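Since the structure comes first, as structure tokens, the remarks are kept for the end.
Of the protein chains in this complex, all but one are displayed in their positions.
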Amino acid sequence: MKFNNINVHISKKAKIGNNVKIGDNTIIYDNVEIGDGSIICNNCILGEPLNAYYCGSEYENPPLKIGENALIRSHTIIYASCEIGENFGTGHRVTIRENTKIGRNCNIGTLSDIQGEVTIGDYCRLHSNVHIAQKAIVGNYVFMYPYSVITNDPTPPSDLIKGGIIGDYSVIGVHAVILPGIKVGENCLIGANSLVNRPVPDFTLVSGEAAKSIMDVRKIISLGGKGRHYPWMYHFEKGMPWAGTGFDTWIQGKQ
Amino acid sequence: MKFNNINVHISKKAKIGNNVKIGDNTIIYDNVEIGDGSIICNNCILGEPLNAYYCGSEYENPPLKIGENALIRSHTIIYASCEIGENFGTGHRVTIRENTKIGRNCNIGTLSDIQGEVTIGDYCRLHSNVHIAQKAIVGNYVFMYPYSVITNDPTPPSDLIKGGIIGDYSVIGVHAVILPGIKVGENCLIGANSLVNRPVPDFTLVSGEAAKSIMDVRKIISLGGKGRHYPWMYHFEKGMPWAGTGFDTWIQGKQ
Partner (left out) sequence: MKFNNINVHISKKAKIGNNVKIGDNTIIYDNVEIGDGSIICNNCILGEPLNAYYCGSEYENPPLKIGENALIRSHTIIYASCEIGENFGTGHRVTIRENTKIGRNCNIGTLSDIQGEVTIGDYCRLHSNVHIAQKAIVGNYVFMYPYSVITNDPTPPSDLIKGGIIGDYSVIGVHAVILPGIKVGENCLIGANSLVNRPVPDFTLVSGEAAKSIMDVRKIISLGGKGRHYPWMYHFEKGMPWAGTGFDTWIQGKQ
């Protein structure tokens, strides 16, 4: 249904891999490279030119590289100059701006807005409507939930930019705000609606306005009635590299 | 201006009612049924295929049914397998995912994101940018305001899903978050920015982080200077079935 080659425009300077499907009304600009087996749905824009394109006549679009087996849903916009690993997925209407690096097996949900100059590791899941300001560094196996925000300007408005840092395996709840330059450690759980204004040590649950450290996540009794849930890697494996083997076996195999 | 039949693609397997207008650049996939008198604006996608479409060759698009007299504004995406009653309206860029059931006379605002497997009753109004996670059940005559969220995962990330429940006539304020599996009763008022982490009895105003019960909504003195406003059905009737007759007459006629 989606791939009828209607109103599709692909630059002759783009490199499209084998077995790639491209949906109707999609635009692919100069110097985009798409890996084998990828599916690009309809109405997407890949390789959106940078601001310099509007200013001068000698603009050359920097490469956008997307790895193998991507599934990019409709209306997604990804700028030129980004680099994205294999098995990438998006929801609808995602915006990813310039110089963003995203590892492999990541998923970015509907309406999420990555402001550019952002680094995201492997196996991250950003749900709908996550906003990440420039210069953030997000680790691996990080989950971010709707309307969570990583900010970057400590004295708005200013020219000072301090990107946030999120450690591996951490979980950022709905509507949580990470203030500029704050480092969230590994295996943290940032509660819904939290305002995080100081560094968060590994394995910490924080919550509330001027988010207070509540407890060690390993002591949380699960509301789901299944005992302890954190570190979550022992209780959740869908799409993760330890699926089937368990986290301990997988992590030992890595070392 | 909008209906010039330019770049419109309608599946031969779609059933379009009488006097339906379809805007330019809109795509309607297999097995979509649109009721008489509906207006579908430009750049919409109706009957968006489910994930299985990308995986196998024998995919059959499940029906999307939209009742009579819909007004669906531009860039809206509605998945196959949904069922929506008469007099439905949307703002722009609404996303409604699979297996969602929406009653009659509902309105869903610009940028709202219904994640699928959601049930919404009659005469509900979701303003802009409402996010509803899977398995939520929203009653009738419910109002939800921008950036309000119904969540569903009590121990994120996990495979456990506990959808929220919102009772009839309740009002969910701007930026309010309903935590997973929480039941909000009937005639409740959830204040702006609230984080609702426990069940809310009928007729209750709650507010704040770890939202506290503040008072009975029937005791709220209106800031508008018109005395008491709640239950709101006695003071607001635009688009409601009791318009013209008053709520008491209407509710007695139903009994």
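When the chains are written out, they are named A and B in that same order, and each has its own residue count from 1.
Basically, contacts are C-beta pairs under 8 Å (C-beta built on N, C-alpha and C of every residue); 3 or more make two chains touch, one makes a residue touch a chain.
The structure presented is a predicted model; accordingly, all values stated were derived computationally and were not measured.
From the options A:M1, A:L64 or A:I77, the residue with contact to the unseen chain in the full assembly is A:I77. When the full complex is taken into account, the listed residue touching the unshown chain is B:V171, out of B:C44, B:V171 or B:V206. Among B:V20, B:L50 or B:L71, only B:L71 touches the chain left out of the display. When the omitted chain is restored, the residue from A:T151, A:S170 or A:S207 that touches it is A:T151. In the full complex, subunit A makes contact with the omitted chain through residues 7, 9, 11, 25, 27, 29-30, 43, 45, 48-49, 53-54, 61, 75, 77, 93, 95, 111, 113, 115, 129, 131, 147, 149, 151, 154-160, 162, 175, 177, 179-181, 193, 195, 209-210. Residues of subunit B in touch with the missing chain: 1-2, 4, 6-7, 24-25, 39, 42-43, 71, 74-75, 91-93, 110-111, 125, 128-129, 143, 145-147, 171, 173-175, 192-193, 208-209, 222-224, 226, 229-230, 232, 235-236, 238.
Note that in this section only the chains that are shown with their structure count from here on.
Distance from the subunit A centre to the subunit B centre is 27 Å, each centre being the mean of its Cα atoms.
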